[in-house]
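Left out: one protein chain. Kept in place: all the others.
Labels run A, B and C following the written order; every chain starts at residue 1.
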């Protein structure tokens, strides 16, 4: 199901960058969860373009409206329809592109797949649709946090070769991350990142980077082996975000350099009874199921494809042409992608949490 | 749906390491595809333990039987049931483990999730269930190759710090890979890998590594935006394999160090008309849809959790204990995971191929 | 997936009777299908209340807007978002009902399921959400008819004991059906129906009836055994419509009175080659797959639950109370349900048509 994500907490999105509106339907949210637009708008604001000099000048208020599914501030258990208007559209920005597929953009593959060339500025492939995901993710978070104090915090760990040291995963907050608009919680690295982005913008080029994410408060037991392991669902969710190129959890590719005796997380007694892992190389997920420790993963983003530098390429008909992008584009998507990563994490966890409920049904005395 | 993979080409697997049998049902394979056990057995043989001195001495013939879905060597279009017996089971190997969750294994999280401790040697979490996936993947390949000459070739790219140079992706074959049992096509690196594995085995420890995979012959247009992008489906498939820790496509995390002007793949005229990308930094997938170029990705595997070295840990009740694994286990799963990576790739592609058919329906003259 | 219908042609609806809007997302419609609001509005108009003196005075323009998924009048292959405003809402009509569950309405079961009592006039259970289905069904029809000249025609076959003779299934059209607002193509029976409805309205009561539906132009081969047989999908679709109580196909319950020698449909040579059934007792579907003949089925609708007659009942707390419904309600839903039955039929057929494509993939010469 290509525009639907989830089995029990299901989100279906619609909308392109230049249609009337984008939005989504959230189906399967339990009833009686407190929910109004004020629960959703903050994450949308964090994703919004136009809030920082180094990002797209396209100014959208991205105001969300709840069309259904709530009554007097509580969810009804029925589908929640959300819509966000596309207010700032300039179709002519992209009109020249129809004969020329933009390098590394989805124009070529969409034409091959669907047999037409959409004039809608990248259409569904544009990052505009991620706004609907962010809205849905905020609802997912509200739902989960009704039951468990889960905290999802993502940040920009690197831009190019500028890599921030790891913060304390037990205490990092979104407020820490938002102190600087580039969303790196280490001030020194943040300054280098800003410089790198500004330099790329000046050069008409773009840069990539890595977003790291920590999740606290997830109890043990979430995840559905074998094909809906929590690791697989997170990987799927992150790699569905435009511009992603890699995903790793815990020690990630670094684990391939370790020995089992180093990478294993043995157990230790927990205060109050039971046990917990003594270390956390696995990033909070063992055998595809959460183990109660902090979930930690990293997502790699390529440098944005749309750059102003002239690019020798070919038109659809094979004619050599030098392509120079017009219009508005970000030299780096990383800071704006932070709430998108958080939203996709929330969607995965919401679904895993609801699916786990079947194992928790109280057992009455009478059995056949 | 936790034990089902796919939307149109759907595989549902069952079986643990010590039950009577493992197997799967393949639902949605078109009719009239030639298929007998001889199309499936070779990949199973490549996965089998006991075929090499450095792997588990557990000897299983892993003979597959087709229970339904074919007639006179052709698929009927009905569900294909496959079963593989568990012949070599020694339950007592694991009996001592019930009070002690093995470090970094799924014992703890399965107990937390399901509320019981299975005596079945890791049960569903063990890699035994991957045999069913390999069988299903062979059927998927047979189906795809009835229509397109797709070739899926995976190999061991690294064991620990021993990294092989990249082979020629346009020509690498499974025969090249299988020349040496460690499944690295570069002889010099292969020898270092063998030494590293032997050394780890001697030490009672384990090593991890990276499997790389190339896919040739996929035409442009496969993949279903936005949530079933081909990149996301591959990530999901690979990260559902036991012991995986990371996935990256094309330049992967390396793309984060590149500029857009370096990472972009501009177009060039193609012989016979049309265009194709001139370079392939994206690894064959743009905007989540295949672009006709070689698909290339890498999967990180952690060092296996079950090691013989004594590990200070705790029993379920918190009692400190030193755990020494008995029984049989591999110091490295990488060579045996190669056909598993190929199988999951085949499942993803089979589903994407079938889903693309709705865009290719011939259009008659009469329209309303 | 409770608010989604379909596997490949997937419709997800949202909206209650008194929220801001209702709508749906259609995901999986192939690209390049001609589509504008004018393709959808006519069926919505046929469903609309307020168009006839004997129906609800609630006047809604039910104007649909396409929010995404098309460009210059052709579908893009991306999700199609449709929205219909709820313009005529009078929440106070229902305010008195919160302490008293309306007899045979969903108030009681929704309260039991979701743990709250919605003030939204029956909320999701109200027939208002069927407007979104009718919109989606019109898109489904447009898609199918791009490829096959399928015609779906439903009509009111009975109201109470007033049963119309069967029309010629090979020629009945929507124009025939719409000649009289009660949507029965037999004028004599239609007059009796109008009288029966008026009498019920006068009495503050309601009546039920049967809608029959014929589908021409479906080729053989649609339907997916065993659980998505065309018969099962149609039954599911029809029984999801509010107020339905029964479904039967072909001879239906009447088949239980026949012998096999009477009910069987033997074959006969077809002009131009091949064969076809000589009779059509099975209603166009054999073994769950369409056989090329006219599909014929009937759907039973109960008398509407909301009546003005005083009903002795109990409030939620058990207090005996006499309930007298205020507000606006239809004495019979049958005429307005006709386009809903046609819409659900279109959704089932759209999905079956797309799923059948995997059996029609052209086979190239090269096989492995």
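We take it that a contact is a pair of C-beta atoms (placed from the backbone, for glycine too) under 8 Å apart; a residue touches a chain by one contact, two chains touch by 3 or more.
Note that the structure is a prediction, hence the values are computed from the model and not measured.
Asks: Of the chains that are displayed, which are in contact with the missing one across the whole complex?
Replies: A, B, C
Asks: Just one of C:17, C:78, C:146 or C:286 touches the chain that is missing; which is it?
Replies: C:286
Asks: Of the residues listed, A:11, A:31 or A:210, which one is in contact with the missing chain?
Replies: Candidates A:11, A:31 or A:210; residue touching the omitted chain: A:31.
Asks: Write the list of chain C residues that the hidden chain touches.
Replies: Residue positions of chain C that touch the missing chain: 1-5, 7, 13, 101, 103-106, 108-110, 112-115, 124-125, 129, 158, 160-161, 200, 205-210, 219-229, 231-240, 242, 244-253, 255-270, 273-275, 277-278, 281-282, 286-292, 300-307, 309, 311-316, 318-320, 323, 355-356, 359.
Asks: For the chain that got dropped from the picture, name the residues of chain A it touches.
Replies: With respect to the unshown chain, the touching residues of chain A are 7-8, 28, 30-32, 34, 77-78, 142, 145-147, 149, 225, 354-355, 357-361, 363-364, 366-368.
Asks: Name, in rising order, the residues on chain B that touch the hidden chain in the full complex.
Replies: 1-4, 10, 12-16, 19-25, 27-28, 31-32, 65-69, 71-72, 74, 76-81, 83, 110, 113-116, 118-120, 123-124
As a convention for this text, only the chains that are shown with their structure count from here on.
Asks: Can you list every chain that touches chain A and also touches chain B?
Replies: Chains touching both chain A and chain B: C.
Asks: Where centres are the averaged C-alpha coordinates, which chain has the largest centre distance to chain C?
Replies: So the farthest one, by centre of C-alpha atoms, is B.
Asks: Of the chains present, which has its C-alpha mean closest to the combined C-alpha mean?
Replies: A
Asks: Take the average of all CA coordinates in chain A, do the same for chain B, and state the distance between these two points in whole angstrom.
Replies: Taking the mean C-alpha position of each chain, the two centres sit 25 Å apart.
Asks: Indicate the whole-number Å distance between the mean C-alpha point of chain B and the mean C-alpha point of chain C.
Replies: 44
Asks: Find every residue in chain B that makes contact with two or more other chains and list them.
Replies: If we look for residues of chain B contacting two or more partner chains, we find 7, 225, 355, 359.
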